[in-house]
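Removed: one protein chain of the complex. Kept in place: all other protein chains.
Right after this comes chain A.
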Amino acid sequence: MAFTFAAFCYMLALLLTAALIFFAIWHIIAFDELKTDYKNPIDQCNTLNPLVLPEYLIHMFFCVMFLCAAEWLTLGLNMPLLAYHVWRYMSRPVMSGPGLYDPTTIMNADILAFCQKEGWCKLAFYLLSFFYYLYGMIYVLVSS
């Protein structure tokens, strides 16, 4: 049993994924608020947009860490999401600031439903990966 770099990566990923789970929950709540008319879409987009890049960067960061640790399986599991993030940000509407959400289109039922679904899917993914990282960390710690 030794504290390897891979174990460190898993621990880090565990912590960061916990943060990402909060991000996802925050998004879900925010879109739900939009849907139930509690919030003005301009305000809501202003609060959500700054969170988008940090989330993507965090995810990208531990993907890079796994790459360095040569955890190929874990990296492979994360690649689809990484690719999705890149695609999503490339196809964002014309915006001068960072972020994804455009207050003029966010109230479109399709887009709102899509964003909400995206939030739920990410939450599920992060939750699963949270436990996977936990398992991975212990496995690495035990096996090495």
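Note that a contact is a pair of C-beta atoms (placed from the backbone, for glycine too) under 8 Å apart; a residue touches a chain by one contact, two chains touch by 3 or more; residues count from 1.
Note that contacts and distances are computed from a predicted model.
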{"item": "Omitted chain (choose from \"Propionyl-CoA carboxylase alpha chain, mitochondrial\", \"Phosphatidylinositol glycan anchor biosynthesis, class U\", \"Protein transport protein Sec24B isoform X2\" or \"WD repeat-containing protein 12\") - UniProt protein name", "value": "\"Protein transport protein Sec24B isoform X2\""}
{"item": "Touching residue (missing chain; options A:19, A:70 or A:113)", "value": "A:113"}
{"item": "Absent chain, residues of chain A that touch it", "value": "34-37, 40-42, 93-96, 102-104, 107-110, 112-114, 116-117, 120"}
